[in-house]
Structure formats: structure tokens, C-alpha cells
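Left out: one protein chain. Kept in place: all the others.
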Amino acid sequence: MARMKFLCDAERCIECNGCVTACKQEHEVPWGVNRRRVVTINDGVPGEKSISVACMHCSDAPCMAVCPVDCFYKTDEGVVLHDKDLCIGCGYCFYACPFGAPQFPQAGAFGLRGKMDKCTFCAGGPEKDHSAEEWQKYGRNRLAEGKLPACAEMCSTKALLGGDGDIVADIYRTRVLKRGGKGSEAYGWGSAYGPPTGGAPAAATAPKS
Amino acid sequence: MTAWLVAFALTGFAGIAWSQSQPAAAPAPPATPAKAAPQTFDSVLNPNAAEQAKRQQAQPGNNAPVWRDVRSEKPYYTTDRGVEAGVLIQSGGETWRQRRNNQIIPIGGALFLGAVGIGLLFYLWKGTMKLKERPTGRLMPRFSGFERSVHWTVAITFSVLAISGLVMLFGKYVLLPIFGHTLFAWLTILLKNMHNFVGPVFAIAVVIMFFTFVRDNWPTVRDAIWFAKAGGLLSGEHVPSGRFNGGEKVWFWIGVLGFGVTASASGLVLDFPNFEQTRGLMQLANVVHVVSTVLMMSMALGHIYMGTVGVEGAFNAMKTGYVDEAWAKEHHEYWYNEVRNVATPHASGGPVPVAAPQNKEEGV
Amino acid sequence: MLLTRKSAGEVSSRGMLSRSLGGVLQSTMDRRVFLKRSGLGAGAGAFSSTLGFSMIEESKAQDAKADKIEVKRTVCTHCSVGCAIDAVVKNGVWVRQEPVFDSPINLGAHCAKGASIREHGMTEHSHRLKYPMKLNAKSGKYERISWDTALTEISAKLEQIRKDHTPDSVFIVGSSKHNNEQAYLLRKWVSLFGTNNCDHQARICHSTTVAGVANTWGYGAMTNSYNDMQNTKCMLYIGSNAAEAHPVSVMHALHAKETGAKMIVVDPRFTRTAAKADEFVRIRSGTDIPFLFGLLHIIFKNGWEDTKYINDRVYGMEAVKKDVMEKWTPDKVEEACGVSPAQMQKVAEMMAKAKPATIVWCMGQTQHTIGNAMVRASCILQLALGNIGVSGGGANIFRGHDNVQGATDVGPNPDSLPGYYGLATGSWKHFAKVWNVDYDWIKGRYASQALMERSGTTVSRWVDAVMEADDKLDQEKALKAMIYWGHAPNSQTRGLDMKKAMDKLEMMVVIDPYPSATAAMIAMPSESRSPNQAVYLLPAATQLECSGSATASNRSLQWREKVIDPVFEALNDHTIMYEFAKKLGFGDQLIGKAGGKQNIAVQKITTMGGKYEEPVVEDILREINRGVWTIGYTGQSPERLKLHMKNMHTFDVKTLKAKGGPCDGEYFGLPWPCYGSPEMKHPGSPNLYDTSKHVMDGGGNFRANFGVEREGVSLLAEDGSHSKGADITTGYPELDHVLLKKLGWWDELSDAEKAAAEGKNWKTDLSGGMMRVFMKGHGCHPFGNAKARAVVWNFPDGVPQHREALYSTRADMVAKYPTHDDVKSLWRVPTLFKSVQQKAIADKAHEKFPLVLTSGRLVEYEGGGEETRSNPWLAELQQENFVEINPKSANDRNIRNGDMVWVKTPTGAQIKVKAMVTERVDSGTCFIPFHFSGWWQGKDMKEYYPDGSAPIVRGEAVNTATTYGYDRVTMMQETKTTICNIEKVA
Partner (left out) sequence: MIHWKPLVGATLGMMVLAGCGESPQQLGQATTYKQGKYQGKPDSRPYESGPSSYSQDKSWQAGDKTGWEKAVKTRQQAQNEYNRAE
């Protein structure tokens, strides 16, 4: 299986925040912590575009590179996860992440941020799959149930795609072709997955962002 | 002084204890969420919007201006109230990562190890500088109790910060392979919290220290001569100096004041994320912090060296507050003379230790 | 017992609350430790078998019985799209929510509300009303009472009001949240109580649509479906912000757009929907008719209309054409709505040249004093283009609440019995038969036969029915008691007046899962409070806590399975109805128990609040099936609906038709009309009036509901414009026994059917025999085949006329397009038009209040919002109410983004909201979402809520400040065009 990826189709995203609450609901993420958010550019004027953002599970993950205790790891599927038992709450991953994905339950004085929390691609964490511990610390492990992230599965307009990168690209390419090759930019793909490598689908690999 | 240390230790540990007793439960929705976070509908108005609007009409589906905005690092509209939640992509993080991982860590590490190495080399070469004359047995007060309290507060907090800082900076490469993830993380969590609680104490102590010692560290013409002769360190020549010699003044102004204040200020930016400072500021603060602290630690090694094994009798001054007259004359002749001219220390009514400690043994 | 089990069981699923996010060195907690620490240990011991997930799953092999995991298929309750949800329930606790990819309607997709609907099942930190409460007049606080006390006291008070005044002094506001069965039962309940004073959200949502559209072509509903929009080539959204109000529908629209359709959005505001449009047209609020007729002007001028279609299937288009060509020249259009002739030309061309094209409208068009005319103008545009009765075309009228369509069809309407039967004697007799209740007995319950057959007042006007003197009212006495049964007060206009009316009431009963907006409003201290006023709050269950059918906007019925038992002491609405009926002495009548027959079975249930009797929902639907012939609610038996829910994957997304499987050939959810008995297997009608299909395949034609001729002109359709395969190939009137006999088809009935059908028409023939013969045997449509009416002569403006809102910022336009004359009595209350408008002009209100105030939805919230603002996952996203204001208007008033501002209106109200300076609105307009409540003119009302029931997010309700203004036909309130001024809070 190819690596897991997220793609938000800006031509389709309507800022309904379904992805945001799907995530909140699935993992019971507490108030103030948002593993996913939707940002709207040019709000209220022609040209408005909305984009749903979460951890993109980068190929070369900056969070992983800067973590002082090496609490991150990457799975065979390319999902970037972290071990909350190891996390020291230093905030470095938050400084480094281009997408603003790492979240902290607090922003307390004396650097008391609590354990970092971020999108897990609905793949849980280092605890035993489907265990209470995994659920408490990381939320559901949908991937191990044979499902994909709740946000992408529940997206109201199917703007947010999540799963096997090749299939994501396939689905997106179908759409882009239908729209006459227009609106082909894939938000964050350049930052997250680097320049396209051989055989990557052209439609989903615009280098711009 | 003991009281100081106890108080300081309590502060630190209470802080750590507090940090751990933070409620684990999810923050329940605030009772009055309207006041929870100020919602400004930031950047609702984007000056580049017109460009996209025009482009959209001329070439439907061409969103190039939008993709430029995505990269602009400006905050756009979002219902998420997190800090900078409206920023789509920030590139500062990558720059910071490169600086930190590819420059600061290797160069800083080399610098620090180099400082350690130079100290070792110097010790092997020169050994402890002995007093040239025999101790007189007559002691004169060098540091008051307050001064020593201030010094040791700074010194201990500094050490805690330095050790915890080093572990956070280099531990991943040095200790992690030895300890393994679990133990190392446990240690780092402890150290990180100590670092965060001790840091503000250090910052305050540095300020007090500055005012305590600034008068006697004021640069004078004599210091120029001292520098010209490199303090006689290499030649062995006797170079007279005031209460503090040129080297100590350099340490005071650059090490303590310069780096101390820089490190404290940048550290405080990182230590109090509750003021919604941006990632850009924190990246910058982190770089400044790490650079200044690595330099400070390197310099501090020199200071510690001179104050302990480097110079016989030096440690005693900070330990007991008294130095032998011979030591004073040899290392701080002007000061020695000034003190003698003002008053005989013994006549001042101050306590005189009955038995002078053996400098040599204490210094090792 | 139930509560204990729930909260205890829930803890195991609430691990996230205990997760180590906050802790630095915190070790993981097992369930036992967590319970202990969280103080929930008590009661949990009894359920020690309900361990945390992992333990359960590890041990499931040995201990499979301990854990019962079920998947219940239900439908989202937050809008009319009808998104299916798979609720995973473990031991009675709703623990997971899964997308239903199989659903042809939403394909698994959800908006913010649907994706977080599981919160309903969470009792911890719940803001629900937990048990019945009564307001202590002295302390001003709500106090807990038992269900029995509540039922007894309220019933006694209702009886007393019946006696002291009349049954008409009670008003019951029902709900579009009720499922079909509950809505239907409530209309029956109200009838048996003896009044027509009942209403529900549809009044202030699409009443103008229902009236306007039904009077144009027969049925007042969305003609096509969300899915059918995939087949369109052009969509015109006017007064609809689907991206926020119906987000999942936009999936179909964007799919269509991707495959080549054009999208036009017409709105005073640049909405999220507008962001996706090919062409955005900003019109001045309330000028839909100038815009639509401006398009029509260009279409006629260029000859782009479908002349054959108009000739064959439309009545009165000539009159409209004449009017339009005279009045709506491009310059006049530009003057009225501010759209340039060039853009008008462009839009007209896009719309006219794309075949088929569809039109979408919502509250932006309906909530005006001329809403009925606006919707007819939309219909006329589509008729002129020949787009009605065509797949990909139609009038896609997006309804609001999840079952507002169903509640309109069979629920508590003041002017009609279920199924739009009206209130005539014949209708009463029909339903008396269906209900198995004696007609005379019912008549005896009413104050008089006249009042029995006279429309009640409306939810938008109950305030006036309380405040007006008895002699001004078209009933004997003013209202004395209100029952708010699933309706928010902050969705009705004129909040200040409403508070006064509330104070005057003798009794207020609120039956709702989240009754707090009403509760807080009435508990707010007041000098003028009526002495001995009684206020009761009763906890109702949500639709996820009961089963039943709901009709989505596209007329598809979906069956909801009960996900969980009602939480706390809540009871299902139909149970409450029956319990009240028993106390009030018409329990047997409500369940149709007479003469050895019983229509609706009753089952005993035990809840936390006690033992009750619950009418069986399936039986209620079967009664609907037996009685509601007019709109084809007869074919959707519970069994057929359940089969559809199980076999969703067999339905095609574009046509909604099942390919193979047990539902082969049927349309998803048997969209009404689904005629005949369930055994006749009518497949439902995916697109109304579609002549390209056989009637037994969901085809149809326009309804013959307005006679056969008017002033010598035939109203029946022309030759050849019949539905496919019909034996009558020209227009024909609606089916009755005379017609069937004339056609010589009478003998195709069985003898029993003949006996039942004699003297009946298709709407009253309970055997369904005539319908079977007509449809199945001869391919004809029971409601006849006529022309659609471009001129609705029985309305005040037969040809839709533009009239300015009562409060307008444009005195010049008021002079040119004045409103209607006042009406002495409309729906039992005096209704003002011209006097209000002229007073506003005389007072120069437009100078003091120079901004147009309009309101609308946010995607995160729904309706009055108490429910959604109590859901932390949604509440976090919108934490305060705001007013959208253009940078220019803001700068003129020295207002900066994020400032708190006062919004003031001519009612004297001022509301405090946050300023959002944005280009979404133009400089003459400002917008406030209407979902907020809980502040009253700058003051937080938290202290007036029942303890623990105040929603997480509270804010100023825009409708506290909205002004007078009602539709001339339906009493729809004016919310979209009024005036205001904005000042910075000093």
C-alpha cells in the first residue's frame, strides 16, 4: 500500500466544518484542541476559497526532526504518530510544523502546555490497538478497523480526501479532468510530500504549495 | 544562604509538582465562552482578494493568487480560535528547523565540547595555579553573605538550567541511545519542568546580581593594562587588579549581563506561551536562547575553571566569603591595597574565622 | 436506573476526558481509577461488567454476552437533506457514529452538525432538561416536579381554560422536529382538544412556498430532489445559502458543476454558496421579483421562452408577459434591485440557454411580506423556460428542519387537517372515519362548527392573539395558554412584544429537550406578569431517542430506528401526547379505540420518570397510510420504508431509483406522492409533474385543483401533454366516482371497492380502488391533468407584484411600490400593512435607521440554536453572535472589526453583538445570524435558565429586534428585510 495522504479540494470545500466536528466527535477532543480546522481565504469576496487543514503526515516531517525526545515515529503507511508518554510538551513541533497541526491542551505559564495532541490520521498511537489506553490518549484507531479518517469520510462535499495517496490522486485527477484541468492545486502537498517523484499523478502534484 | 537555597529548591520543586497536578481532564467548555478568547475576525479583508476575483473571471479555475496567499503566512478567516489558526502555511518553521538541526546543534555542540576541551588542555598544561607566597593566615572579607547568596543562586539555577538545557538540546543524540526512550523522556520531562520553573528565578537573580556587583565591575584604565598582559596567565607575570580583574569583568559584562539577560529574555518568551505569541517570535527566541546559552555555558566553563581548580584559593572566597591576605595581594593587589587603606578588616568588628580553611584542599 | 447505567457506561467511552493531554507525567488511568477520580465511582460498581473498551474486546471471545453492540440506522435531525447515520450503540450507550456511504442522499457525507450529532447521546455534561420543572413565581427559579404532578396540573389548567374561556384560548406550537407520526398525532390531539390554534416552524419557514407553489401547480413542495440537481445544466440559487444551510446538498451541486453545469447565486450577501458560483448577483434585500421578472423580460424579449410548453401546460402566462414587459425593463430592474442590465442579460442567457435549468430558493425568498408572490415569480420563470416536470430542472425548494416537509404534510397546521385536506365539513368527516372517532363528538369539542372550520391563528402571530382585545379577534377570546412543543421563541420576530405577551399568559408549557430559550425568556422578571401564571417545562426526547419516519425536503420518507432510550426523565412526544390525552379524557379517541376497533396499539414502557403508555409508531404511520390520499402518503408503509433503509446501496444516486434488489424500480424513500395502498407498489415520485414517465413509474402532470375553466378559458392541459402511457391523452379533471363511471372504467372495481367508492373522490375513497384502476389500469393521474397557473387569481396579487418591505431604507421605492392595504382579520388577527409602512415613512425611520438588517443561518447551528449551542463540538466554533457590516459602513460609524456594537431597530430594541467588518455584505446591508438566544438587550440571561440547562454559548437573538411585517397570504414573518442602525458600544 502506498503512503497515506490528505488532500483538500479548494474548489469543493465550503467551510462547513464537518471535518472539524467529525474529528471532535470521533476522538472526543476536548474544548480548545482542534486537530483540524478550516481556513477561508478572501472571505466574503469573489475568489473566496476554503481549505481544511490538519497534520499532513509529511514525508520529511519537521516535527519529527526537531523533537528533543524523539517521541515521533512514522508507520509503514506514512502516518506520523507520536508517543504521548514521551512527549515533554516543549512546543518545538508546533514551531516547526508548517501547517500548525500540533495542539496543546493548555498554554500555561512556565511552559505548561501539556502533552501535544495532533491528528493521528485516525491511526491511534503506540498503545495496543483498540485499547482503552490508546483511546484515552490518541482517540480511535480507525485505520486498524479498516476505516479511514473520520474527517475525510464525512466531508460534506467530498472535498477532503484521505487515504492511500495513489487513490487520493486518482480520485482528484478524475475531478480535475472533469473540470477541464482546472483547480488542480493540492494544498500543502509540496510542503508535506515534497516534489512529485516518478509516476506521481500530474493532477495532484502542483508544486505551488 | 542556606535559607536561600532551601527557598529556591522549594520554589522549583513546588513548581514541578504543580505542573504535574495540572488537571488532566479535558478543559470543559468555559462557563462564559464569550470571554474565553477574544475573537477578532482577522484578515477578513485581504488586499489581494481583488486579484483573485479578477483572475477567476478571466480564467476560471486559475487560483494562482490564492495559492500565493496560502504561502503569505497571513492569518485568514477561521472559526478556530487557536493562536495563528488562520495561517495556512508557515515557512518559518522549516528555516528554524534547519538552523537548529543543521547549524546550532553541531556548531554549538562543537563550541561547548571545545570549551570543555580547552579547559582540560589548560589544566593538563598549567595545572592549578598555586599561590606564590605562603598564606599569611590573616583573612580578609571578600564577599558578604548577601553577595554569596546572590552568586550561588545564580550559580545553582544556572547549573540546573545548563544541565537541563543541554539534555534538551543534545540528549537525543547522547543520552537517548544509552537510556532508551522511556527513561530518557522521563528524565527530560523532569528536567524540562525544572528548566521552566528555575528559569524565571535565574532571570531575577541575574538582575539582582548585576546591581550587586556592578560597582566593582565598572571598567577602569587598569583593566586595559591587565588585558594587555593577558592577566599574566601565560607569562606568569604579576598583574595587579582591583576587586575584580579584567577577566572577571569580561565575564560579568558579557557572560552574566549580556548572555544572561539575552538568555533570560528569550527564555521567558518561550516559557510563557500563554500570551499568544506567534510561532515566528518563538522560533527567533529559541535561536537567540540557544545561541546565547551555549556561548554563556562555554564562557561559564572558563569562570568555573578559574573559580575552582584553576586558581588556588579562589573557591574559598565564594564559599566562606574570606580570602587570605596573601591571595588578595597576589590576585587583586589594588583591591587589597584599597581595603587595607580604608580599614583593617579585623578592626571592623566582623567575625574572623578561627581556623582558616586550607585553600588547597578546598579548591580541588 | 437508566441514568446510572448511561452515565456509567458512558464513562468508558469518555476516555478522552481523562486522557493525558493535560498531565505532564501522568500515567494512564484504567477505568476504575478514572471513575474513582472523577467521582463517578458510585453506581458504576453495579456495572463492573461494562469495562473499558480494550478489556471488553479482549474478553469478547469468552464473554460475548456481556457486550451488546448494535448499529442503528437513523437520519440526521439537523436539516432537511436527510443524511443517514449509523449509530453504534453499546449496551444502550451511543458510542460511535459511522458514515452511511450507502445512502444515495448523502453518500456518507455530513456537515458540522451531522458529524457531531452523537453528542445527543451523551448524558455527562448534558445541557438537556432532565426532569419536569415548574417556575416558582416567588423565587423566579425553576423547581423540579414529578411527571405525574406536571401532567395532572397542566391538564387541570387546560380544562379550566376550556371551561372559563374556549378551547381556542389555547395555542399549541408543534414542531418540525417531530417525526411524521408525532406531527400527525399532534394535529389529531389538537383537533380532539377542540381548536385549530396550532402551528409549527413551517409557518415561518416555507409557508409562502407551500401556498404559492401549491396554488401554481398543485403541490407545495420541492419538485425534484437534491440528487436530481446532478442532472442540471444550470442552477440559480436565489435566497438560498445552501453551503451553510444544506451543506450536503452542495455535494450534488458541485458534482453537477464539475460535469458542466453553471451556478448562479443571487443574494444580498456574498455567502459560502456564492463563493462557489460562476456568477454572483448582489441584489437589494427584498427585490426578488424585480430580479426574476427582469430576467423574464429579457427572456421574452429574445424569445427564449418555451412557447409549446407554455401553450400546453401553463395558464395565464400572457398576462404575466404583459405585466413584465411593461414594468420590468432593465432600467427599472437596476433601480429596484441594483443589478446592471449587462449582468441581467448575462444571467438570463445562462439560465435560458441551459436545458434543463433549476431554481433553488429558501428563506431569503419566503420570509417577506410578499413571500407568496416572490415564490410564484420563481415558479413563473421556470414555467416560462419549460423547466418544471423535467429531470435536472424544477423548483428545488430546500426546506429547513429535518421533518418540516412531513410536519407540513401531515402535522399541526392551523388551516388544514393532515394532508392538506383543509377544514371543510367533508374533510372532518373523512378524518373522523380514518381516526375511528365520531364526527359529532369532535364537533362537540369545538366552541362552534364555525370555529372548527375556520383556520386558527399562526405561530408568527400568537403574540397578537394574546395582546389584542377579544373583539378584534376572529375567535371568542384571546389566547390564555401557550404550549411550545418543540419550537424556539427566538426564531419569531418582535421579541420585545413576545415578552409582553408571555407575561400576559395564564399558562406556558414548554415541551422540548432543550426548552431553555423560552424558559429563560418567560422567567425573566417583569412588572406586568400575570398573577398566578403557571410555567411548566417538560423534557421531551429527541428524534434519536425514538423511531419513526421523517420526510426529507425531496419528499422521500426515511425510517429512523431508535438509537437510544430517552435520557434522564425525557419521554417521547407521542407518549406525552397520549398521557395528556388520557388526563384530558380523549385517550381512546387519540388511539382510535371505539366499536371494538383500535387503530393504534399502545405499549407499556418504564422510564426514569415512571411507567407510561406509548402509542406504537408503526400503527400511527399505518393510520396515515389509510387516510392521507391527497399527497400520496398512502404507499409508504413502515415495512416498505424499513426495507429501503436496509437496501440503500441499491439506489442510484442520480435518479434515486433502485436497480435490482428487493426495492427494484422504486425511488428512494418512496417520495410522495406514493399513491395507492402499499400493495399497489407505487414507486414514489422522484420529480413531480414529469410527463416523460408513466404514473406508475413516478410520472405525472400538473394538478387540476382549481376547476376546469376560468372565464371561459380551459384550465386543463392541452392535447398530448399527458404523462407517458396515459389512456387519456389530453387534459382531464381530478378523479371521482362520476368521472370513473363516465369513462366506463367503474366496473373494473371489485364489488367491495364499488361500495366504498360510491359518492367518493380519489381523496376520500378509503379503499383506494378508484385510484388503482385509474393509475394502474389506465396510466392516468388521480389528481387530473391541468395547466399550471401563472396567474393565481385567488391571491391578492394574481400576477406577482413587487412591493417594498414595511420598513425600507428607500422611501422613493416605497412610493413607487407600496405595500398592501391593512386587513381587518387575517388568520383570526388584525394585520397591518400600509399603516405601518406609511408611519415609518412619516417618522423618517429610514433616516434614523439607514441600514437594511437581514438574518440567516450559520452552518454550525440550527434553528433557535439551543440544541446545537449546547453541543460543545459545535459551540466551540461560534462562540458569540455578530453582525456583518461592510467596511464603509463600519468606518462611517467608527466601528472596528471585533468591537462590540449596539444594533438598534425601530421597535426600540437594541441588541449587543460583535462587529464583523466584512465585504460579505454591501454598505447598505448588515447581517446577523438568528440562532442565538440567551442575552436580552445586552444582558446575559443565564440566571433565568433552569440550573444546568443554559446552553454553552449564549448570545443576543436578532429577533429581539426585528420588526412587524407579515405575508399577506400566509402570515410568514418578515425577517429578511428590515432596518436598523449600528452604534459602537460606548
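Note that the chains are named A, B and C in the order they appear, and that numbering of residues resets to 1 at the start of each chain.
By definition in this document, contacts are C-beta pairs under 8 Å (C-beta built on N, C-alpha and C of every residue); 3 or more make two chains touch, one makes a residue touch a chain.
It should be emphasised that the depicted structure is a prediction, and the values quoted were computed from it without experimental measurement.
Q: Tell me which residue among B:Asn101, B:Ser159, B:Thr220 or B:Thr308 touches the hidden chain in the full complex.
A: B:Asn101
Q: Of the residues C:Arg128, C:Lys188, C:Arg203 or C:His255, which one touches the chain left out of the display?
A: Considering all chains, including the one not shown, the answer is C:His255.
Q: Would you indicate which residue among A:Ala22, A:Cys55, A:Ala132 or A:Leu148 is in contact with the undisplayed chain?
A: Among A:Ala22, A:Cys55, A:Ala132 or A:Leu148, only A:Leu148 touches the chain that is not shown.
Q: Among A:Val33, A:Met64, A:Cys90 or A:Ala150, choose the residue that contacts the chain missing from this document, as touch is defined above.
A: With A:Val33, A:Met64, A:Cys90 or A:Ala150 as choices, the missing chain is touched by A:Met64.
Q: Which of C:Ile69, C:Ala424 or C:Ala815 touches the chain that is not shown?
A: For the chain that is not drawn, the touching residue is C:Ile69.
Q: Identify the residues of chain C touching the omitted chain, counting contacts across the whole complex.
A: Contact residues on chain C toward the absent chain are 56-57, 60, 67, 69, 71, 86, 88, 95-96, 98-99, 101, 104, 107-108, 227, 230, 251, 255, 652-654.
Q: Identify the residues of chain A touching the omitted chain, counting contacts across the whole complex.
A: 1, 3, 59-61, 64-65, 70-71, 73-78, 81, 83, 86, 123-130, 141, 143-148, 152-153, 155, 158, 161-164, 167-168, 170-171, 174-175, 178
Keep in mind that, in the parts below, only the chains that are shown with their structure count from here on.
Q: Rounded to a whole Å, what is the gap between the Cα centroids of chain B and chain C?
A: 66
Q: Could you pull out the residues of chain A that touch at least 2 other chains?
A: 11, 17, 20, 28, 30-32, 34, 43-46, 49, 85, 88-89, 105-106, 112, 114, 179
Q: Going through chain B residue by residue, note those that touch at least 2 other chains and give them in order.
A: In chain B, 19, 22, 26-29, 44, 49, 60, 79-81, 189, 193 touch at least two other chains.
Q: Once bound in the complex, which stretches of chain C touch chain A?
A: 12-24, 28-31, 52-55, 57, 96-99, 101, 107-119, 243-244, 247-248, 250-251, 254, 258-259, 270, 272-276, 280, 859-860, 872-874, 876-877, 884, 918-921
Q: Under the stated contact criterion, what part of chain A meets chain B in this complex?
A: 10-11, 17, 20, 28, 30-32, 34, 37-47, 49, 51, 53, 62, 65-71, 83, 85-92, 94-100, 103-114, 179-183, 185, 187-188, 191, 206, 208-209
Q: What residues on chain A touch chain C, complex-wise?
A: 11-12, 14-22, 24-34, 43-46, 48-50, 84-85, 88-89, 105-106, 112, 114-115, 117, 127-128, 130-140, 147, 150, 153-158, 175, 178-179
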